[in-house]
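What follows is a set of notes on a single structure, which appears directly below.
Removed from the display is one protein chain of the complex; every other protein chain stays in position.
Our next item is subunit A:
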């Protein structure tokens, strides 16, 4: 299985993401500079955290206008698994690949610590290795991770079981304790917490590794079905 890790100017979790896919999981991974707007030939695409374009205008807004996001949209339509973490989540929202927006944390602070997440949906291709309602420990590191959407969108998210992770102790004011959501089709997931920073015990937790093993397992299953 081959992962692409998109690198924007200002990404700073790209190498962590690469390390998680390549070393912690043991799959193939490549860093893809945003100007090399080719995303064909990868089995999954990872959008890392950081501060693309210095968070100018709004977090993720400038990155969402780049050519590579046009390729990303194409891959999303094809059903390629796409995981956006932190700034990657912000970019997915700004690109319209996921509904809602992220605003400043309620307490205005940059928060950086482990948070307990509840696995609300373990039926996505990113979460099958978890049990439903598992409580996992994953670090957050953000100033603008307060998920917001209107009631209509929230009802849709609930109705289609799109809320994948929730915070046990909401640290940022997110609507309905939302930490991560998936699109209706199930192949695009965005989340504020960093599973790649919890992919091996050396980092204090390997609770995030199951996201990567789930992706690998689902890819293998699909590969076997198509073969």
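The criterion applied here is as follows: contacts are C-beta pairs under 8 Å (C-beta built on N, C-alpha and C of every residue); 3 or more make two chains touch, one makes a residue touch a chain; residues count from 1.
The working rule: contacts and distances are computed from a predicted model.
As stated in its UniProt record, the chain not included in the shown complex is "Phosphoribosylformylglycinamidine synthase subunit PurS", which appears among "Periplasmic oligopeptide-binding protein", "ABC transporter permease", "GntR family transcriptional regulator" or "Phosphoribosylformylglycinamidine synthase subunit PurS". In the complete assembly, the contact with the undisplayed chain comes from A:105, out of A:105, A:124, A:162 or A:218. The residue touching the chain not shown here, chosen from A:24, A:149, A:198 or A:216, is A:149. Within the set A:61, A:111, A:141 or A:203, the residue that contacts the chain not displayed is A:61. Within the full complex, the residue among A:16, A:55, A:75 or A:94 touching the omitted chain is A:94. Touching the omitted chain from subunit A are residues 57-58, 61, 65, 93-94, 99-101, 103-108, 146, 148-150, 173.
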